[in-house]
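All protein chains but one are shown in place.
By letter and in written order, the chains are A, B and C; residue numbering begins at 1 in each of them.
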Amino acid sequence: MTTTNSPSSKSKASSSTTAAASSPSPPTAEKGVVIGRLTVTLTCCQPFKVLNGGVSALIAESTASLGGYVASGYRRVFGVQLSTNHIKPAMLGEQVEAEATPVRVGRTIQVWEVQIRKIDPSTSSSKVLLSTSRVVLLSNMEAPKEMKEYEEKIKKYARL
Amino acid sequence: MTTTNSPSSKSKASSSTTAAASSPSPPTAEKGVVIGRLTVTLTCCQPFKVLNGGVSALIAESTASLGGYVASGYRRVFGVQLSTNHIKPAMLGEQVEAEATPVRVGRTIQVWEVQIRKIDPSTSSSKVLLSTSRVVLLSNMEAPKEMKEYEEKIKKYARL
Amino acid sequence: MTTTNSPSSKSKASSSTTAAASSPSPPTAEKGVVIGRLTVTLTCCQPFKVLNGGVSALIAESTASLGGYVASGYRRVFGVQLSTNHIKPAMLGEQVEAEATPVRVGRTIQVWEVQIRKIDPSTSSSKVLLSTSRVVLLSNMEAPKEMKEYEEKIKKYARL
Partner (left out) sequence: MTTTNSPSSKSKASSSTTAAASSPSPPTAEKGVVIGRLTVTLTCCQPFKVLNGGVSALIAESTASLGGYVASGYRRVFGVQLSTNHIKPAMLGEQVEAEATPVRVGRTIQVWEVQIRKIDPSTSSSKVLLSTSRVVLLSNMEAPKEMKEYEEKIKKYARL
């Protein structure tokens, strides 16, 4: 899974091609958003050729954790609780987009909302909600020194 | 992870002491249990070399869905809701075991509990709880005909 | 709390057959919203004089169930799953507002989101998020005949 971003959003942390963590206008962690896209392949389908609901949960936990890591100033976060409501299925071959938005960025606890939507390449405006998740993170733990390299990588993509 | 798909896995969709949804002794769906094992590799770790919490959720959804599929008599199930509480981390290289147990097997709604534990190969008795999940399934939808092959495969493993 | 039972509350339950919360376009069940207000009294506080988090959950389940009942055309609904994330505390004496919004109104399953916010009577624009809940309902069960009276009462408050 990778992440991309819409220039109109404020701060964004993305891993693949674009994105940001602190914008020219005074950035706040509350505004950080993580966006990622995924094409539904057989690997992430259950036997009925539908996106495995657990993959939606995995995407939610991953994007929220990345966002929480950036929002806490590149300190370590731990997932505490994850709740996912599956709304509609995504079929093999379809494209989905995950957007993680902070609900609350506290010193100890962060709560993120992650919505996964089906995107229609021909009509970018149409985005059907597939699932909605809430992720609770315990934040602000010290990151081990060997994570400095990872931090630099994320910072590169989480550009202004 | 779809545990029963890989013959090398220790998967069983079985009841407490004997067997599966079609055992000689009067089987009840309520007794069906799905067990799967996983070694924590880099693929399923987050950057801190700890098992990605989203992978625990994925395992929970997958094992519960498999159990629900068997418990409903090989009819289609849909994941509706997934809640995962992360209790302790698992490190790179460690072995984990997931056990999905039915809380309620209703005609329309099934609820499964999935516990993931760390197993110590040297002392099989020690099993530290890593996460506990609740999975809500909408069950009893008709399975498409082309799933007959999958059904046969599951039935083969769902017997001791 | 069953918001529409007390005439003093600001409740409105809108559905497809009635009208949505302020929509000029043809209303649909998806647009129905249930709103209720509550003053934090000692009865709903935990011993630390803070709104009991369980009361927030109770409000969420109640408003979502009322909305689901209306959205399904006054048929019976059952709560299946409730997830509440507590964001900030509300203190004794403060006023809170709950808003239940449908995420999906399916034939069998409904998912509602309920946000509870603190309202400042002096500046109605300021609304701090206190909690956010997701409620899963099993819908469309037949309502017993003796519920006709209740249906009429709700219909009166579920005004256009």
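In the analysis below, contacts are C-beta pairs under 8 Å (C-beta built on N, C-alpha and C of every residue); 3 or more make two chains touch, one makes a residue touch a chain.
Keep in mind that this is a model prediction, so the values were computed, not measured.
Asker: Touching the missing chain, which residues of chain C?
Answerer: 2, 46-48, 52-55, 57-62, 65, 76, 78-86, 89, 143-144, 147, 150
Asker: Spell out, residue by residue, where the missing chain touches chain A.
Answerer: Against the missing chain, chain A presents residues 80-81, 83, 108-109, 134, 136, 138.
Asker: Mind pulling the chain B residues that touch the left-out chain?
Answerer: Residues of chain B in contact with the hidden chain: 83, 85, 87-88, 103-104, 111, 113, 129, 132, 134, 136.
Here, only the chains that are shown with their structure count from here on.
Asker: Since chain A and chain C are copies that touch, just let me know if over half of their interface numbering is common to both, same, or not, different.
Answerer: same
Asker: If you average the C-alpha positions per chain, which one ends up nearest the average over all of them?
Answerer: So the chain sitting closest to the middle is A.
Asker: Please work out the Cα centroid separation of chain A and chain B, and write it as a whole number of Å.
Answerer: Centre separation, chain A to chain B: 26 Å.
Asker: So the centre of each chain is just the mean of its C-alpha atoms; given that, what is the distance between chain B and chain C in Å?
Answerer: It comes to 35 Å between the two C-alpha centres.
Asker: So which stretches of chain B touch two or more other chains?
Answerer: In chain B, residues 80-81, 83 touch at least two other chains, as defined above.
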